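Here the complex is missing a single protein chain, while all its other protein chains stay put.
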Amino acid sequence: MEYSPLVRKLFATLPRCGELTAGPGTTVAGEAMALERGAWVRLEARLEGGRLVDCAFRAWGCPHTLGAAAIAAERLVGWRVGTPAPVNAHALAALLAAPAEKLGRLLVVEDAMQALLQGASGLQLPVSAH
Amino acid sequence: MEYSPLVRKLFATLPRCGELTAGPGTTVAGEAMALERGAWVRLEARLEGGRLVDCAFRAWGCPHTLGAAAIAAERLVGWRVGTPAPVNAHALAALLAAPAEKLGRLLVVEDAMQALLQGASGLQLPVSAH
Amino acid sequence: MQRPTDQPIFLDHAASAPLEPRVAARMCECLRDPALQANPSSAHGPGRAAATIVAQARAQVAALIGAEPAAIVFTAGATESVNLAVLGTARAAPVGHRHVVTARTEHRAGLESCRELEREGYEITWLRPGSCGAVSPEQVGAALRPDTALVSLLHANNEIGVLQDIAAIAALCNERGVPLHADAAQSVGRIPVDVNALGVALLSFCAHKLGGPKGVGALYVRRRPRPALRPLVFGGGQEAGLRSGTLATHQLAGFGLACELAAQELPGEEPRVRALRERLWAGLEPAAPVWRNGAVEPSAPGILNVCFPGIEGESLLFALEGRLAAASGSACSSASAEPSYVLTAIGRSELAAQASLRLSLGRGTTAAEVDAAAVLLVAAVLRLRRAAPPTASERIA
Partner (left out) sequence: MQRPTDQPIFLDHAASAPLEPRVAARMCECLRDPALQANPSSAHGPGRAAATIVAQARAQVAALIGAEPAAIVFTAGATESVNLAVLGTARAAPVGHRHVVTARTEHRAGLESCRELEREGYEITWLRPGSCGAVSPEQVGAALRPDTALVSLLHANNEIGVLQDIAAIAALCNERGVPLHADAAQSVGRIPVDVNALGVALLSFCAHKLGGPKGVGALYVRRRPRPALRPLVFGGGQEAGLRSGTLATHQLAGFGLACELAAQELPGEEPRVRALRERLWAGLEPAAPVWRNGAVEPSAPGILNVCFPGIEGESLLFALEGRLAAASGSACSSASAEPSYVLTAIGRSELAAQASLRLSLGRGTTAAEVDAAAVLLVAAVLRLRRAAPPTASERIA
């Protein structure tokens, strides 16, 4: 398996892997698991004022999966309720120069992100509707 | 193919190969040819007073055949009419340490010798019968 | 052979062991000697000089397994040996003998040659070993039939190292007149192997697992009674007609010397490597949970197959990249993401199989390397576990 420099860098440092920093706001999480596909991703974020102010991931999977989860966590920071998802599986694949057979796993990352965004939107909606 | 020291020596020197030396007496010859077996042997000898006093061979065949023909020629010198052949194929095979598959060719040498001895005996018989 | 410091710790001896430096020297001598360049089948002097080297090699190879030199057929490797044994025996079997017994945990050489026999109309009994990894003599005995043409089994499993009880199985087979083939590529040169004590009709092995060169192997074919064999390759009639093709003098010289050296060093090496393997296992404890795949003993000394539940295999290998060379599954399939069929056949889940690593030690392996490898592995596993969702170690097992 060949890994792009970005995959190598993300795998070596695993940025945003682990726990959220403490802080105000609500914690939302999104998780997707497809063990048979080789990926399980959990994203957590802190939502404050309709904006994700921190994000962390945990993942089980190949280096591309871990790298994609790290990018997703990074891009989620700053996301505002009501705006489109900051990234999707195809974009992640392009960023990581992932081979085609890895797309299934990157979709698991996308699913986890969507789950988190939906959760965040659901939490936030009544507030902003007022 | 492995060759015994005697085969090597005889092949290198081919003693008694070629023409008879000039001299008194009668020339007798014996020849046997079995090209399909890989041997063709011609023996010539000078017969004087019921005794072979010189012998020479020519042969086409493998080194064992040539060596056997040389031994036969050597042994024939001194042979007296009425005595047994001085050597046979099995004895030649033993002397030369020839492998079993060579016996057929050595029998050709024996055949040539027998032909010569019969010729010599035929020539001589009327004389000694007187 | 000095390992340069930029080279990873090599724990993949089961895939291929480094060439023994004395073997390399001997091979280079052969390659360079102007008097040894001829075809060993040629009748002239240079040909006979090469043939002498071949004969010496045959004697050395035969001696390692207690065989007569005339019982050795040289091949291009264990794969070819196994195929010649399996396809050759089955295709030469008496009419109506179209049943073969083997196991699901065989090396792919045995597995795929049996699959080929299936395509040719043979019936295969695929034995499934217990979680220890070995099939029992009783299983084999129960599978034998009047039309059984061959039993073919690994001696030491190439992924988990477990030994099968070939001697007991051979006793059953010999009683029934069924030839037994053992694939001993992972045992010859690593533990004592004696074909007469084992009682096998056929035994496959190769040079590159025991310090010899890649691309050369041998099939032992018992002389009395001699199993009938149909060649795979036809031509000049070398190797008593069983394997045509110009013999590779330098390869055989290397194989022969490697066998001689292995025989000499085996009494010391076997316990040394076995102890290092256990030291490595002990060193992995801080990475708990960590499981051992297959029975601990009886086994080839150098193979440790471990499962790190909660860990994804590709990430583990990547975490070790450049520092530790090991295999997930066997060499030939480790490039693919398929879980090991050996581990699933002995009852591991697909996820546990993917979370497993084969660490294989050999002649060059040192205690320092083993300790360093354990440290690397523990660090990588703990880091990946921390990165994974909290319950991964339970879910992924």
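Per-chain residue numbering starts at 1, and chain names A, B and C are given in the order in which the chains are listed.
FYI, a residue touches a chain if its C-beta (ideal position, glycine included) is under 8 Å from a C-beta of that chain, and two chains touch if they have at least 3 such contacts.
As the structure is a computational prediction, the values presented were derived from the model and not from experiment.
Peer 1: List the neighbours, among the chains on screen, of the chain that has been left out.
Peer 2: Listed by label, the shown chains it touches are B, C.
Peer 1: Quick one: say which of B:V28, B:A45, B:C62 or B:L92 touches the chain that got left out.
Peer 2: Candidates B:V28, B:A45, B:C62 or B:L92; residue touching the omitted chain: B:C62.
Peer 1: Which of C:P213, C:P301, C:P339 or C:P389 sits in contact with the chain that's absent?
Peer 2: C:P213
Peer 1: Given the full complex, what residues of subunit B touch the hidden partner chain?
Peer 2: Contact residues on subunit B toward the absent chain are 1, 3, 11, 14, 17-18, 31, 35-36, 38, 40, 42, 58-63, 65-66, 101.
Peer 1: Write the list of subunit C residues that the hidden chain touches.
Peer 2: Interface with the chain not displayed, on the subunit C side: 1-4, 7-8, 10, 12, 15-19, 21, 24, 27-28, 31-32, 34-35, 37-39, 41-47, 75-80, 82-83, 107-109, 112-113, 115-116, 206, 208, 213-216, 232-238, 244-251, 317, 321-322, 325-328, 330-335.
The rule is simple: only the chains that are shown with their structure count from here on.
Peer 1: Using Cα averages as centroids, what's the distance between subunit A and subunit C in whole Å?
Peer 2: 44
Peer 1: What's the distance between the Cα centroids of subunit A and subunit B, rounded to whole Å?
Peer 2: One centre to the other, that is 102 Å.
Peer 1: How many angstrom lie between the CA centroids of subunit B and subunit C, rounded to a whole number?
Peer 2: 62
Peer 1: Residues of subunit C that contact two or more other chains, please.
Peer 2: none
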